[in-house]
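One protein chain omitted, others in place.
Going by the order they are written in, the chains are A, B and C; count residues from 1 in each one.
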């Protein structure tokens, strides 16, 4: 599963993207955020308030209770400030 | 008193402007419209439905019950269709 | 303090890009610019042009009053209104509003307000020139334009 990060989520985690082997216990987007937060200081800092993190699966916005497909690109980022 | 006419009011009356001596009996805009309508066929055709005629005194929109100042420019025209 | 709007009533066409430049060039405080261009449109393939008659003097004065009211109601950093008169072929510009402000709501609302007021209060009248050479007559005012005005008047 490919993960991509933007803005301060990217800065805190310290990289723009990575590929992970998703454990079977991770079913939804919320599970993924909780699992990632345990991976180190940068991840913990990025995901300390998971409720503000916006998530897209394969370029589409999703809610945190969305189940993760097996093979997909998951993007994590702060609320958008374009326009 | 100077009178100016626009659009189909101008076309029906047959002229764009004229100067009149306002009789003392003509006090308001409505009086003026009624008095003008008696001046001939063109005027009668232009003013047959006085309620649709818009009026401006010295370049400002006014209602039909507005008293006419002694010396002014009165404009009569149909509802506007600019923009 | 409310800005001084730029008003022009003119026969020649205008340059929308130049008008946007004129309002925003070199400024750092403008975050939003909204333009509205009203064009001469052919309803059913029957129209060649519109002839716009206007009341010289009052046209400028009335647009000036409407623009000044917009500048009072919204925090604008720039406002331009240009209205053409004369014979305007199908496809050409009739009217332009450019509103600039810090953030988007003021520009959108002011431009919308301006157009609603111009339609029903600015002393211009449209006559149709038809493809078949016949007199197309004067365009009739729409009740919907009066209704649009009433909405703003209720809000004021």
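Operating definition for what follows: a contact is a pair of C-beta atoms (placed from the backbone, for glycine too) under 8 Å apart; a residue touches a chain by one contact, two chains touch by 3 or more.
From a predicted model like this one, the values you see are computed outputs, not experimental measurements.
Colleague: Considering all chains of the complex, which shown ones does the missing chain contact?
Modeller: A, C
Colleague: Which residue, C:9, C:34 or C:88, contacts the hidden chain when the whole complex is considered?
Modeller: With C:9, C:34 or C:88 as choices, the missing chain is touched by C:34.
Colleague: Kindly note down the residues of subunit A that lie in touch with the hidden chain.
Modeller: 4, 6-8, 10, 56, 59-61, 75, 77-83
Colleague: In the whole complex, what residues of subunit C lie against the chain that is missing from view?
Modeller: Residue positions of subunit C that touch the missing chain: 15-17, 20, 24, 26-39, 41-42, 45, 90-91, 102, 104, 107-108, 111-112, 115.
Everything that follows uses one rule, which is that only the chains that are shown with their structure count from here on.
Colleague: How many angstrom lie between the centres of subunit A and subunit C, each centre taken as the mean Cα position?
Modeller: 48
Colleague: Measuring from the mean C-alpha position of subunit A to the mean C-alpha position of subunit B, what distance in angstrom results?
Modeller: Chain centres of subunit A and subunit B, defined by C-alpha means, are spaced 72 Å apart.
Colleague: For subunit A, jot down the residues that touch at least 2 other chains.
Modeller: Residues: none.
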